[in-house]
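For this view, one protein chain was removed and the others were kept in their places.
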Amino acid sequence: MPEKNEIKKVLEIKNLTVRFDVDGEVVRAVNNVNLSLNAGQTLGLVGETGAGKTTTALAALRLVPDPPGIIESGEIIINDKNIMDLPVQKMQKIRGDEISMIFQDPMTSLDPVQTVGDQIAESFLLHLDISRQEAVEKAKDMLETVGIPRERANEYPHQFSGGMRQRVVIAIALACNPSILIADEPTTALDVTIQAQVLELMKDLKAQYNMAMIMITHDLGIIAEVCDDVAVMYAGRIVEQGTLKDVFNHTRHPYTEGLFNSLPNINCRVEELTPIPGQMPDPTNLPKGCAFAPRCRYATEACKEKQPEEHWISDTHMVACTAYEQEGFHIERGDR
Amino acid sequence: MWRYCLRRILQLIPIIIGVSFLIYFLMDIAPGDIVLLKMGDNNMTAEQIEALYEQYGLNQPLPVRYLKYMGRLLQGDLGISQATGEPVMDMFMARIGSTARLAIASVLVSIIISIPLGIISAVHDGTVIDNVASFGTLLGLSIPNFWLGLVLIIVFSLKLGWLPSNGDDGTIKSLILPAITIGTSLTAALGRTTRSSMLDVIHQDYLRTVRAKGASEKIVIWKHALKNAMIPILTVAGEQFAGVLGGSALTETVFAWPGTGRLLIDSINGRDVTTVTGLLILKTLIGSVIILIVDLLYAAVDPRVRARFANSGRRKKK
Amino acid sequence: MKRVLALVLATIMALSLVACSSGAADNSAATQADAQSATEAAKAEAPAATEAAATEAAVPEVEYKEEVIIGTDTKVNSLDIQENCAIASGYIYLMTHEPLVHYYEGEFFPKLAETWENKDGLEYTFHLRKGIKFHDGSEFSADDVLFTIKRAKENPTTHANVKAFVDTIESVTKVDDYTVVFKLTEVNNDFLIDMSKTGSLGMLSEEACAAAEDGYKYGTGPWVNSEFFAEDHITVVRNDDYWGELPVTKKVTFRLIPEASARLIALENHEIDVCIYPDASEYSLVEENPELDMFTYTSGLNYIFYNVDQAPVDDPNFRLALAYATDNQQIIDGALGGYGVPATTTNSLTAVSFFDDFESVGQSKYTRDLDKAKEYLAKSKYPNGATVTIQFTTGQREIISQILQSQWKDIGVTVELDKTDSAGRAAAKQEDKWQAYLASVAYTDAGNSFSETFVTDGGTNQMGWSNARVDELFKQCAVETDEAKRYEMYKEIQSIIHEECPAYPMYYALKAIAYNKKVSGVKWESRGVMEFAYAKVEK
Partner (left out) sequence: MNQNTVSSSESVTKKYKKRSQFAEIWRRFKQNKGAMVGLFVVFVIIFIAVFADVLFDYDTQVTAMDIANRMKEPCMEHLFGTDEMGRDIFIRVLYGSRASLSVGAMATLIGLIVGMTLGCIAGYFGGAIEDVIMRATDICGSIPHILMGIAIVSALGVSTMNLILALGFTSISSFVRITRAAVLTVRNQEYVEAGRAIGQSEAKIIFSHILPNCLSPIIVQVTLRIASAIVAASSLSFLGLGVKPPSPEWGALLSAGRTYVRTKPYMTLFPGLAIMVTVLAFNLVGDGLRDALDPKLRK
């Protein structure tokens, strides 16, 4: 995607650190994360389960459950407002109106005892000064927009299939035309065929509504399909960030490389899958140095001692890896 | 749904047979009987006693008496009180109104206290607020009922003169004190259920969806969470209602409340087997019907249950 | 002991005088009236009462409430007056039903019989009042008297006391519609007192009883049974066709409030006008309350009954050992808060036959004297002590039995407590499985009244005790007309009982009825059989 520096930033996350205090122990979920999102842009956030993707997204809506979650530091700026300073009522006005979120599991994201029409209408009622009747009408319109016949507004979630429910969730999220949509693994829980339909729908709607979107996923295929930019998270940190091309074709971080290596390659089926050895470190007890170092085949003593710093390879491409302090270091997966 | 109701009502038959037999048996092994009681401290000749036993039909062995009773019961006849000569059904009808009013008011008191406290507890799970709120719901349970009743009478009737101290004059005023006395003893169970049911619900994804819409916590908790947490709460409230309908004899005694509980205790003391058995059968019936109604209420609360009812008459398993 | 007794009696008198001051007009009018001129008296009664009321409240006219509410403690199970002898039911029966003769504080007054004659103590002729109607409209006549006695004799649910009395009536014959003759099986000096008991011998309507199963609820009294709801209330409404003086009040409700504290609170709270039996511990609250007053009287005699067929209480010496180990005053202080009179003999305090000067006949009174108690114990079959089970039913007796437990321990007698309910007691008695039982018996003032406890197979002879000499003496007393000779025989009876101690007299409880000072017109009665027929409450 060509660079457009003048485009408005709709979301900026600066130095975000989130921890959870669970049973007297501290879980470091998000550490010093920086992200920014321009209007109309789609950012992919990739990482293993537990990398801190969802927490980062929830923080953007200030929905990190508290207790036990605590946003230790950081600024989150939505449309030029630092939401960390906003009173609760103001924040509620922003949620759903300026920033929306779609959750992973459509089976559990809908209130089982309210009709889907009412659940969509609630969004309108919360943000627009309209009557209930009007809101219900608008909700029905919205259902049509996501491809569900409007007559079904009076039905309950249990009468819908998974894919349909996710459409309802999307309708709720998009009801008030937010400028930012965060989609947290929106297709993971769906059948493969439905996945494609839902993704297609999201792409269409994104274009139609001209939203910025953060697509959280661990599926690199989805990233390739819908995203402009990619950020890779590991143990609560962003380890590599850049345009789709930067990250996919000019991979720099050993972890990103590991991710690609663990994907089956249809073009080269002889190649054996090489999963990343070991497991993600215990977030209550992160290593002093690079969190990936214990699993990293390039790791040096320095990696274990020191937190990696950001290395900017280009204006758009960042990698956080200590190894790049050495002259001439490169990983195996070269530029493609 | 009708099939479901019918099935539930049919299931009552063995229960009623069991209850009536158990009570008949217990009353039979209890020392003394209505004849000896009528004699009181006085001496009677053997013939006189024999005549009385015959008059009350007590000269027959237990199985015969029981079968006779059941035979009449089959025809819907609950028999005639041995102590007063009135039909048991009439005695029950004369008192059930007071008891029902008291039961409704008590459960309302319980709901008013325990649901908010249970919710607060759940929302502030694990904090000091949770502890205080849980403590609050437990308090009523820990105070012996009759003592609380007497203290309430002293404070609100005697010292403050706000409320009548006893009796049922049909007004809300006379209901308040006995309802508080019973209601507070119910808060623990209902509050506990509310708390755990809310805790189950409160971390559900759909509440996050509602929050993400921009809804305030008030809407999240009271509109979405509470409605979802309602089934266990309804169950307990229904059981409590049935329970108070069945027996609040102590409070009825303290407040001189003309309900069925006192009638039952007096009948037990008076060894009035017909009345005791009849009352307990009626209580069992009413209690079961209430619990059935609560089950049907689930459908009103939860569309999934509604769907299950609509789909088949199969037995619902929770 | 005597001083205390005198003091208490004085208090009772004073209290009852005060209480009766407003109703005194009725009483004095009634006292003046003699048997022959009863009709005139009834006529004279009304103006006397109005006169008194007029002088009392000359300036402002006193207005009365339409309803009097009386809080009671005992459930009345039935309105059948022949089935029940409890005082609580008596309150109601006294208002709705009338006997032939009325008895009040030692004197007889005509009621449904205008006059009566007695021939040789065995034959009584009653001349009935004419033109009296039952509540159901049927007319009162000699047939109803015959029916009432017949029903009492034949109905299996008739209370044993009533039955015992009617069994002494050999026959009742109708001379004409308004004259009946009673023939007795034996002379009974107390016949008229027994006849006056409303509970047993209020007149029932033959017609009403034939028409309806609950025809017994229709009497001839100034009040008509209206609502009957045993656990809550019993209401009577004024009988506007009453032959005598009409009450001012239109409705009297007896509300059952089982808890004593709650009942008194209801009185203080103006929810009821009269509170039957407040708890003794709360008498002080009544005394401190300027709005309230109290009528106190000594009620029945509280006994320890011994089952004389059961070891170890089968031995008189053992029973006497227990008697001399017991301290009545401690029982009264501990269980009754001091509101009781220690009993010294087995008779009513106010009975003409009362005798307790046992020193004069070479005996000694029962006082706690451990040496004497141990002496008797040593003489008994159980010189090393034994275990006695005390059976009891109500709360107060629970404390008494604990006090006895504590007292008797001092002579090496162990007490087991057996708490039961009245049905349990009835069963124990029937099966003869008990040793000692705490109970009270209320006697009338009649000399012979305590016989029912001590003659062989007497109505309240729970002990199974039988003494030929006592039986003989009671029989003689009933027919003896010389007062002095009779008293000598009563002395001997009480002395024999004292020596054998089949029943140990503990105390006479001081009972009370608290009421709002605005209440007047209640006929307080020293035995506790209050008449609320003319009760009224100032607005």
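Going in written order, the chains are labelled A, B and C, and every chain counts its residues from 1.
In this section, a residue touches a chain if its C-beta (ideal position, glycine included) is under 8 Å from a C-beta of that chain, and two chains touch if they have at least 3 such contacts.
These numbers come from a predicted model, not from an experiment.
Undergrad: Among C:Met95, C:Ala260 or C:Val455, exactly one should touch the missing chain; which is it?
TA: In the full complex, the listed residue that touches the missing chain is C:Ala260.
Undergrad: Which residue, B:Val107, B:Ile120, B:Leu199 or B:Ala256, contacts the hidden chain when the whole complex is considered?
TA: If we include the chain that is not displayed, B:Leu199 is the one touching it.
Undergrad: Write down which of A:Ile7, A:Val22 or A:Ala207 is the residue touching the left-out chain.
TA: The missing chain is touched by A:Val22.
Undergrad: Please identify which residue in B:Leu150, B:Leu175, B:Val220 or B:Leu234 touches the non-displayed chain.
TA: Checking the options B:Leu150, B:Leu175, B:Val220 or B:Leu234, the one contacting the hidden chain is B:Leu150.
Undergrad: Using the document's contact rule, name the residues of subunit C that touch the chain not shown here.
TA: 259-261, 279, 281-282, 284-285, 330, 333-335, 337, 393-395, 398-399, 401-403, 405-406, 417-421, 423-424
Undergrad: Footprint of the hidden chain on subunit B, which residues?
TA: 14-15, 18-19, 22-23, 26-27, 29-31, 125-126, 128, 131, 134-135, 138-139, 141-147, 150-151, 154, 188, 192, 196, 199-200, 203, 243, 246-247, 249-250, 253, 261, 264-265, 268-269, 276, 280, 283-284, 287-288
As a convention for this text, only the chains that are shown with their structure count from here on.
Undergrad: Is the way these chains touch best called a line, a ring, a star, complete, or other?
TA: line
Undergrad: Central chain, going by Cα centroids?
TA: B
Undergrad: Quick check for the class: compute each chain's Cα centroid; which one is farthest from the centroid of subunit C?
TA: A
Undergrad: Starting from the mean Cα coordinates of subunit B and subunit C, work out the distance between those two points in Å.
TA: 41
Undergrad: Averaging only over C-alpha atoms, locate the centres of subunit A and subunit C and give their separation in whole Å.
TA: From the centre of subunit A to the centre of subunit C is 92 Å.
Undergrad: Residues touching two or more other chains, restricted to subunit C: which are they?
TA: none
Undergrad: Could you check subunit B for residues that touch two or more other chains and list them?
TA: none
Undergrad: Could you list, by residue number, the parts of subunit B that touch subunit C in their complex?
TA: 30-33, 36-44, 48, 51-52, 55, 83-85, 94-95, 150, 153-154, 157-158, 161, 164-168, 253-256, 258, 262-263, 266, 269-271
Undergrad: Quick one: which bits of subunit B touch subunit A in the complex? Just the residue numbers, please.
TA: Those in contact with subunit A are residues 126-127, 203-216, 219, 224, 227-228, 301-304, 307.
Undergrad: Could you please specify the touching residues of subunit C with respect to subunit B in the complex?
TA: Touching subunit B from subunit C are residues 75, 77-78, 83, 156-157, 159-161, 163-164, 213-214, 229-233, 255-259, 261-263, 265-266, 268-269, 271, 420-430, 439, 441, 457-462.
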